[in-house]
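Beneath this line is the structure, given in structure tokens, with notes to follow.
With one protein chain removed, the remaining protein chains of the complex are shown where they sit.
Chains here go by letter, A, B, C, D and E, matching the order in which they are written, and residues are numbered from 1 within each.
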């Protein structure tokens, strides 16, 4: 009886052998609007679905006293095509994740250590912010400006997840002051004065 | 007048020559999260959109007295990117399509011969099942456990369609007992006892 | 032990009680871009997922000697939100499903009786058509003009499925000749002559 | 023959009578994640699909010497569920559409009068900008910071379209300085100094 | 302090360097169901997002006295993956964009010069049409038959945008009369008479 069953099994499972249960990114392959080409299923192993990077504290010895450790598709190819990714936020005392957006994803934050003041601004220009304690969660809807600040004297940490394998990250101050966008243009489109723009360009490494 | 028209035509139809009316899968090409690379449009013929496999009865001389004949993207590359696929179910008397899910699609079943008892279980743990006669249709929402049984003494057949070119097919008994998932782990996560797990591993060809 | 388990069960299944496994349409409720409001889950029964309409032959005693029996959301509310629907085609000898499109879905046709000549035209203006015999399948990509003709002397039948609960159906001849679109406008946008347009308006019940 | 045909017609078109060809927003009804409830199809008229607002020049007698006239779902309910909307930009000489994002849409701009310097910044912090002349088009991918400036001495105008009926519009300077987000928090998350923040809060009407 | 910041910056922006802010089409690469493979981000320049084709009047010296100038993905690779595209319509006096559909997109039309009579037909066979003047906008929902006519004695122009980078364009008269679909089949599926079909096949260059 078993040989017949096995024949049946192989016929039945034929579609599965080409199915799209998952699509681990081949980062050396082509990118498409839906994500990266898939690694051959036959060479996929458990390790393609496991990532240890979120277990390592980010280095907060920097100007913002904070670090973002992403598990986006570029770091964790297994998320390709799955509609989800994550990151770890480390905030030393007084650490700040500056005002930013994720152009392609909504965010779900869970504070796993310490206290974080977090908020976002809606397109109706309303401000939603709150000081969150360990265990609290907060949402940041897709594309809206938001921030996280550790106002406290002790270290804080959060696990954040995103509704896309490639959420993107655009920090407003870096977009304005850490590239070669001409100062005059920055001033025109932001109402900031020339001295301020030049000071921040200098601080953040921008030119122009 | 015609030459001018033809000039116009060729200009007008230029976008069409690169359009995405369809994307017949090149199964030798790369898979992406949205499906396979498209075969070159210039080499696509009517036969890429025609499939004769659903006209051939499946072999039901097996342990489940039933067969699934898929027209998923792996068998019928024309469905790639079209959001639809189909299959044929053959159930000899007392034939059974065991408890299974399609992780990536909802299913629309039409009984074309005989009588089939079909059902699904919701995440609220409610059971929806009914004995369907020839001509009856039934729905199985995406990802939910469902089954089809021919309780009758005559052959039954159904055409099923899916809301994805790659619906996937996961038969619970095969997932548990027809691979190398260790018996102790199976027992822990299913509440089944050791003797039962080992008996079914033996029946379905599993190890561990 | 069981009381504790039941407590656990009820907590665990709480999310399910509000989950979106399915969304049977409340046709008396509001329509939204994603489909109809859902019927209350507590009043949903197996019968909401079962439809017997595809088992009844359509009446082909009409000008086209054919009938379409839909199982779209309006006839089969269970398909709401599931990304799929179906229909039955009956074609008497010489019966014709005239040139038409489904604006919102791709179609998968399976011939279940007789012989059908079916085809579609791409936006590159290529024609793909073939005479299909019982058991053959054919695809009609979303939005493209297509037709089905029973060139034979015996009855034909097909089960067709769609990648949307509301595929829509626009028969070109009816869109042109069975409403009040002014004849002059029809002629301007189709290159047809006045006599032909008026003849067909009369045949198909149009005015203007 | 005609009565039979009409019978056929009414049967055939039954699904259409409940189809989702379009879903004109009932702005007095409920909003859902996919958009507004649809207005009853029987009360929909041609005027629901026609909008004259983009023919009226926006008032540019203001601080930015520019105006955005939207045809989003709130102004033009016909776009609900159609995946598209548009707006008109008027820029007086030296007019500026300040740095902003559309959280939910990509943008396609066509300059219909004058000259516009437009640009966007990617999440890789690259700057893409150019001076566009009448007839030129430019793209602004979803959620990225971008701007439009009329550096010229003559009036400029553009038609912009969006990949969503509700693209949203978040002007960075207004999000920072035209609401009650506390100045200290603004300074912390932007690196701007206190004097600058307070000056702009005063200019743009913010408090805190 | 800056070196530390720059270290932080490079870590932080690592995900961005592989992000999917945009996906400019590599038209020499493979097509997938979600669009073309992306051009390498490092070789993308501002010019990939700028298109001058809509600034050039189409040639209306043809049988329809009209021209469509597309900015679809084949002409403007920057729209790939962005869910939007556009085109320019030029209509000389009495010019006509014949009855057609876009199988994959809804359309938003803005009249930028002259007067255009435009309309569409729903699947419920209702006709929605109106004479639009400069500045008026009109919507054409996805996949529905529609047309644009310049009934006037002066030139007309429109900018149209679409909810897809590959909307497709199927002109009914060309689909019927400008290819090799056999006349007998055309007649069967349209109710048109043989003489009319042969006349139009001759006019539009069809055979069979």
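Methods note: a contact is a pair of C-beta atoms (placed from the backbone, for glycine too) under 8 Å apart; a residue touches a chain by one contact, two chains touch by 3 or more.
The structure displayed is predicted, hence computed values, not measured ones.
J.: Where does the absent chain touch, in terms of which shown chains it meets?
T.: So, spelled out: the chain left out of view touches A, B, C, D.
J.: Looking beyond the chains shown, say which of A:137, A:154, A:180 or A:207 touches the absent one.
T.: The missing chain is touched by A:137.
J.: Could I get the residues of subunit A that touch the absent chain, sorted low to high?
T.: 13, 16-17, 19, 21-22, 41, 45-47, 49-56, 71, 76, 78-79, 82-86, 105-108, 110, 112, 119-120, 122-125, 128-130, 132-142, 144, 159, 161-164
J.: Can you name the residues of subunit B that touch the chain not displayed here?
T.: The list for subunit B reads 96, 98-99, 101-104, 117, 119, 121, 123, 125-127, 129, 141-145, 147, 149, 168-170, 172-181, 185, 188-193, 196, 199-200, 203-204.
J.: On subunit D, what residues meet the omitted chain?
T.: Considering the whole complex, subunit D reaches the absent chain at 27, 30-35, 58-59, 61-64, 67-68, 70, 72-75, 103-104, 166, 168-169, 171, 174, 178, 203-205.
Convention: only the chains that are shown with their structure count from here on.
J.: Please state, in steps, how far subunit E lies from subunit C along the shortest route of touching chains.
T.: Shortest path length, in steps: 1.
J.: Strictly by the touch rule at the top, which chains does subunit D share as contacts with subunit E?
T.: Correct list: A, C.
J.: Is the C-beta contact count larger for A-D or for A-B?
T.: Between A-B and A-D, contacts are more numerous in A-D.
J.: When the centre of a chain is set as the mean of its C-alpha atoms, what distance in Å lies between subunit C and subunit D?
T.: Centre-to-centre distance between subunit C and subunit D: 35 Å.
J.: What's the distance between the Cα centroids of subunit B and subunit C, rounded to whole Å?
T.: Roughly 21 Å separates the two chain centres.
J.: Which residues does subunit B have that touch at least 2 chains other than itself?
T.: Those would be 13, 16-17, 19, 21, 30, 32-35.
J.: Tell me the shape of the graph of touching chains, choosing from line, ring, star, complete and other.
T.: Basically it's none of the tidy shapes, so other.
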